[in-house]
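Here's a structure for you.
Removed: one protein chain of the complex. Kept in place: all other protein chains.
The first chain written gets the first letter, and so on, giving A, B and C; residue counts start at 1 in each chain.
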Amino acid sequence: MNERMNRIDLNCDLGESFGPWRMGDDDALLAVVSSANIACGFHAGDPDIMRRTVARAIAHDVAVGAHVSLPDLQGFGRREMKVTPEEIHAMTLYQIGALHAFAGAAGIRLAHVKPHGALYNMAARDRALADAIAGAVHAFDPRLRLFGLAGSALIDAGKTLGLLVAAEAFADRRYLGDGSLQPRSEPSAVLDDADQATAQAIGIARDGTVQAANGQAVTLHADTLCLHGDGAHAVALARQLRAALEVVGLRIAAPDAA
Amino acid sequence: MNERMNRIDLNCDLGESFGPWRMGDDDALLAVVSSANIACGFHAGDPDIMRRTVARAIAHDVAVGAHVSLPDLQGFGRREMKVTPEEIHAMTLYQIGALHAFAGAAGIRLAHVKPHGALYNMAARDRALADAIAGAVHAFDPRLRLFGLAGSALIDAGKTLGLLVAAEAFADRRYLGDGSLQPRSEPSAVLDDADQATAQAIGIARDGTVQAANGQAVTLHADTLCLHGDGAHAVALARQLRAALEVVGLRIAAPDAA
Amino acid sequence: MNERMNRIDLNCDLGESFGPWRMGDDDALLAVVSSANIACGFHAGDPDIMRRTVARAIAHDVAVGAHVSLPDLQGFGRREMKVTPEEIHAMTLYQIGALHAFAGAAGIRLAHVKPHGALYNMAARDRALADAIAGAVHAFDPRLRLFGLAGSALIDAGKTLGLLVAAEAFADRRYLGDGSLQPRSEPSAVLDDADQATAQAIGIARDGTVQAANGQAVTLHADTLCLHGDGAHAVALARQLRAALEVVGLRIAAPDAA
Partner (left out) sequence: MNERMNRIDLNCDLGESFGPWRMGDDDALLAVVSSANIACGFHAGDPDIMRRTVARAIAHDVAVGAHVSLPDLQGFGRREMKVTPEEIHAMTLYQIGALHAFAGAAGIRLAHVKPHGALYNMAARDRALADAIAGAVHAFDPRLRLFGLAGSALIDAGKTLGLLVAAEAFADRRYLGDGSLQPRSEPSAVLDDADQATAQAIGIARDGTVQAANGQAVTLHADTLCLHGDGAHAVALARQLRAALEVVGLRIAAPDAA
């Protein structure tokens, strides 16, 4: 274990309520994670919820990032849209700025930006869209860290611009032999067993390896693990993961935490 | 004429297109005004249009402000809504932040904030809403200048918080003996005659007085005059007003211009 | 007890989920009520949810009505807006038509229309808005029944046009001596006690009277009782109410049921 591997970030999507509708147990998750990706009103969230969620994240000493999305409340940002890099650039700036307003008014700086849902997937494989997002992040504040799928076009785009990045991995998603995620359309794509997910998290965070679907150990560098906030057992799994990571000697901290 | 009266700001609402729909001749108006109130996506504007409008304002060396609104695209922010001060505070922060992102990415600072339409009128008379707006402006950046109707609750709210303010007057609206605007529901509320509007603009900007509907000269301090961007003769009237103000020796400049 | 008093309708707001967000236990409530007011996408609901909710209502043999609203998803249609009668007329037609499409495709007719939230309250006291709603209902299908607050301008507007109406009362809201509802801003406006609400429901449905806040028995004619779908005990109270009404000999049925 090299020095880098002494710590890992745990991030979670938060502030995904909208108007009168609630989603997720934000307070419980804020007690577990080190980075919060807060919805900016395009797939979820509204000004009131953004303000409250930023305040709650600060109360839990969790780093705040903008969870930018395609504009699709009904589809929760999960439906891909054919948008141009120029449109992506502008909508990313808009959303970062909107969340920044609540962060700044509350006395903190935004720490990171992470695309959501369909935009996350599009930016993982389409370099032009990835460049548009990275460019918007850099134009807003070059100190912002860009979160993206480990090994993706988005991470490459961020590095090319000189941004700090955080390569993201998943405790409960199965990896293939080339280090990519098994598509969700395949039945075994999600690790439903909490102990298996915990073991995978430790492997990634401590050892930098993951056991792929074909049984091989694959090298996988990750700076942050994504915890899911929805689902019946989300909070329980999140707590188990954090405890297990701490037991093996890892410190849970946002990438830019002291 | 005191020293203060050597200059006046001309402001106009801009960036009020949306998606495929155009509104106003922004470039022509940017050649006339000194302050641009740019729509932030709640009553008009979208991320693409905001980015382009900021770039055009910079090209014309016009100060950029956030034109914050109630969330009502179809109604163009002109329909009053019963919103709480907390909601107003949050939606104001959201919109300032969103426009700030484009300003910052383009290398400038926002200069001011002005509420739009129904929110402007509500904030003129309701001190709790006015405080919510002024508080949001102050929380975002205490150097931002707050634009509001001369003599309104909004101007008072801004002063109370120590904000710089700009009291706004209208060249083409008729004033009553108490310095308030004649309600639009009354037939003579708008000065349709360009020469009359020009004369009123000069009176306000140079002399600090306006001839009220009852014939009396009323003292009216204004830091900025609002030019309308819509209507067939908007650009022609704007040009005539600016020329006339310059002829009588006034300098047209944003309040915070050097 | 006259013959009319042998039956009562129980109505509930349903289909108030939106996109990924759930609200209420629609299936449990559909097992209790006789009329479903289904959201039409303006304050809640979307095409997918409308389709599913209509199908569930049919499965439970519950009458389907359009729950029309001001356009305000974030505010859940609860924030009053200054809209014109023409705007109200058009948005009412739009929403009735949208829900009608799902009803017709599923082989049933819409039974009623009920305004939601702020629109309900506005239409109760503003006759011009009430006329606009009633006119839209009549223009769409004069056989549709209009639901509105007992004694309200909306009921009057419906009767004037010759529409069938259903006067609505509330089991769990306190009434004043003049038969109006105690404003929610007053602390005792809501009956929190389930037994008290049940007793009030029986009084209204069987006897046509309600005990007002001042202790007097007030005459109150109601064709339908509104059950609330949200809140922790909504389903339990709904079941208790229905059972109690049936025990005293009332039949629970939609106004136009055989």
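Assume a residue touches a chain if its C-beta (ideal position, glycine included) is under 8 Å from a C-beta of that chain, and two chains touch if they have at least 3 such contacts.
Bear in mind that the values here come from a model prediction, so they are computed numbers and not experimental data.
Of the candidate positions C:I8, C:L99 or C:A171, contact with the unshown chain belongs to C:L99. Touch with the chain omitted from the figure is made, among C:R51, C:R78, C:R145 or C:H228, by C:R51. Per the touch definition above, the residue from A:I58, A:M81, A:A213 or A:A253 contacting the chain not shown is A:M81. Across C:E87, C:D172 or C:D223, the residue that sits in touch with the chain not pictured is C:E87.
For subunit A, the list of residues touching the undisplayed chain reads 71-72, 74-75, 79-83, 118.
Against the chain not shown here, subunit C presents residues 41, 46-48, 50-51, 86-87, 89-91, 93-102, 104-105, 136, 139-141.
Within subunit B, the residues in touch with the undisplayed chain are 17-23, 44, 46, 73-76.
Keep this in mind: only the chains that are shown with their structure count from here on.
In this assembly, the C-alpha centroid of subunit A lies 43 Å from the C-alpha centroid of subunit C. For the pair subunit A and subunit B, the distance between mean C-alpha positions equals 40 Å.
Under the contact definition stated at the top, the residues of subunit C that touch 2 or more other chains are 74-75.
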